[in-house]
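Here's a structure for you.
Here the complex is missing a single protein chain, while all its other protein chains stay put.
Chain lettering (A and B) follows the sequence in which the chains are written, and residue indices restart at 1 in each chain.
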Amino acid sequence: MKDNTNMMELKKQIMAVHFMLEDLQLYLNTHPTDREALAKRNSYVKQYKMLRDEYNKCFGMISQDDSFSPYPWQWIEEPWPWEYEANFKL
Amino acid sequence: MWTYDKILEYPVKIKNPNPAMAKLIITQYGGPDGELAASLRYLSQRFSMVTPQAIATLNDIGTEELAHLEIVGSMVNQLVKNASLEEIKKAGMDGYYVDHDKGVYPSNPTGIPFNAACIQVKGNPIVDLTEDLAAEQKARATYEWLLNMADDPDVIEPLKFLREREVVHYQRFGEALRIVQDFLQEPHLFIMPKPDFMKKKD
Partner (left out) sequence: MAYILKPEAEKYDANCMPTSKCIPQETEIRNVRLAAAYVPWQKMCQLFNPIEALKRGTAFPELYSPFDPPYEPQKVYKAIKASKCD
């Protein structure tokens, strides 16, 4: 299903950019004065926000507190992240 | 406080059931050096830690370990979900099965439930960070032994990811220890202040 491949591709991008954020944030915790790292991290935040909003618009909710949900309540929709169908080959 | 993002940190897509592997991987879920132990340890130690950098490190690595816990649980779940009862019996998982069916229960591969005795929160910042360095090495070694036992690429990829994260966490805790050591200027080996009760009272 073409829609499913787009969803998986977007999910892959979100996962990857979120991972950059994760690793950079850990680095910044012990290197709070590294300007370059901070700038990189902030630019990834912009990317992450864009990707997340795109996913929220087209496919579903990634986080609860800052995503809109259509009717009915979309958060409970399957599949959940630990299920086979929700994942992809990297 | 915590928010939950409905996405794994690393994708887990395991096609072939393998209860024997699930029985081993569960050690990183509820075992002594697993992700549950790690996250509980770091999230508990942060209350008595010093310096903003070290507290933030404990906080964020503890949170990431919860995400890893989810990955390990997903692996166990996907490895047994479609396994037949014969496969489960052959893998020696029948004891686990009668107590937990195909659920994910925090225990080690021999069935010993998770025990907080495997972690320590000494309250002393240097002790706690040293323990965290050891914990990351233990977790990394456990992943290496698990990788020795694995042969399915769907299982090997997430395990390799998790192992690499332990290496990175070791570096972060090492840096936090440098910061805390400089801050506290410990240990004082050359000057031992006399405790009050030993001082001459005049």
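Methods note: contacts are C-beta pairs under 8 Å (C-beta built on N, C-alpha and C of every residue); 3 or more make two chains touch, one makes a residue touch a chain.
Small disclaimer: the values here were computed from a predicted structure and weren't measured.
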Residue, one of B:Ser48, B:Thr63, B:Asn115 or B:Gln171, that touches the chain absent here: B:Gln171
Residues of subunit A (touch criterion as defined above) contacting the omitted chain: 12-13, 15-17, 19-20, 23-24, 27, 31, 34, 36-37, 40, 44, 90
Residue ranges of subunit B at the interface with the undisplayed chain: 10, 130, 133, 144, 147-148, 150, 156, 160-165, 167-168, 170-171, 173-175, 177-178, 181, 186-187, 189
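Everything below uses one rule, namely that only the chains that are shown with their structure count from here on.
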Centroid distance [mean C-alpha coordinates] between subunit B and subunit A, Å: 24
Sites on subunit B touched by subunit A in the complex: 3-15, 52-53, 56-57, 60-61, 64, 70, 73-74, 77-78, 81, 157, 168-169, 172, 175-176, 179
Of all residues in subunit A, those that touch subunit B in their complex: 11-12, 14-15, 18-19, 22-23, 25-27, 29-32, 60-65, 75, 80-84, 86-90
